[in-house]
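All protein chains but one are shown in place.
Coming up: subunit A.
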Amino acid sequence: MATAAMEVNQKNKQSIIEQKQQQQQDNENQREKEEKEEQQLWSWGAGTDGQLGTVRLQDELLPQLLNLPSLSSAGSVSILACGGAHVVALTSGGKVLTWGRGNSGQLGHGDMANNLLTPKPVMALESYFITQVSAGWSHSGFVSDEGYVFTCGDGSFGQLGHGDYRSHCSPVKVSFFVNKHVEQIACGMRHSLVLSKESSGTLLYGFGSGKRGQLAISTDRIKSVNTPDGTRGFDGVQIITIAANGDHSAALSADGELYTWGRGLGASSDFLSPQHLPSSSKFSKVVLGWNHALVLSDNGEVFMLGGNHHGKLSNPENTTLSKHLSGEAAVLERVPGLDGMKVAEIAAGAEHSAVVTEEGAIKTWGWGEHGQLGLGSTSDESSPRTVSLGDEVQHKDGTVRVYCGRGFTYAIRSPP
């Protein structure tokens, strides 16, 4: 057992050395490309599993401009799904590339190889046009334009939805949805949500761990299910977007109404069915951390749910994050410190948050121990601070988007 592990380690080391050499060679070619107007990617935060796409297997406290020729040659990135320690990139041409931690098979390359430093295409999905992707703690989900959904990675809680508890290292079509039209998949820590468009409207399904009510498939706490089951509590509600992270779930309706369920946010108890959070605002986007949620309203305002300890995790005086108060609903609070600036994009890691203002400025706050705030230190921040991507970017036009993995962050600037 020890010898086999050593051999695997040796192979991984050799593979990493080869990857580093390739990366250095690519760096030399990169200088010419900088003149051309291509998408630019930066990453920062926890990096010891290769999730940052840099050559170095270490945390980065400041945004690192990335050189990823295998990604840029595949096309422009339309979605970057960031998981526990891996990244799933979707191009505008429907192609998928993955990198980072892969020891549960979440990268979908047909092996359990670890620490993939550079993006590699998921060959098993080559014949499909993928339209949406999601990255959970240790599993990944992919949706095709024909409405199929595929999953791979850890399956020990049934979160892959194939009817067993096996893990898969290559994307497998979820047969339950073969005759339905899937629009989205959202992958949390140990559960998955799927939004499917059917003749009766959109329907929501859940599978994986349900101990905290995150599946909303029953009035009881369900330990786990390994095949999709219908979410209850959305009769007459048209859900258009879903989110999953940690042990909770969220959704937005076509009317801009917010629903959350699963593990309680802030001081609230767990909810086994979707809770509507009343608000005078209409919401267009919701993202989840492990103890907080962010919602973006139609008029560019950002609200936070839970997250009382946001920016206090490294504080030694802070004791247990106890949630002894039960039955109290979490309250939507406007995020302070944005100075009336309108927000265009929001993203949430496990314990940090990121937004992009309408002027293209990235602001982060929350837990900062691994540099995931990109501010050059490991300090926590309790309110938004501006991240600098570098002087030359400030003067350029184009769109900036931000994405958060559990302990890391990515930014993409697309030329106008």
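Annotations for the structure displayed:
Rule of thumb we're sticking to: a contact is a pair of C-beta atoms (placed from the backbone, for glycine too) under 8 Å apart; a residue touches a chain by one contact, two chains touch by 3 or more; residues count from 1.
Criterion: contacts and distances are computed from a predicted model.
For the chain that does not appear here, its UniProt entry gives the protein name "Diphthamide biosynthesis protein 3", which is one of "Lysine--tRNA ligase", "WD repeat domain 73", "Small ribosomal subunit protein uS9m" or "Diphthamide biosynthesis protein 3".
Checked against the hidden chain, the listed residues A:M189, A:V237 or A:V302 yield one contact partner: A:M189. The chain omitted from view is touched by exactly one of A:K211, A:K282 or A:R385, namely A:K211.
One of A:W137, A:F176 or A:F234 touches the chain omitted from the figure, and that residue is A:W137. What subunit A contributes to its contact with the hidden chain is residues 5, 46, 48-49, 51, 84-85, 101, 137, 156, 189, 211, 290, 313-321, 349-351, 367, 369-370, 405-408.
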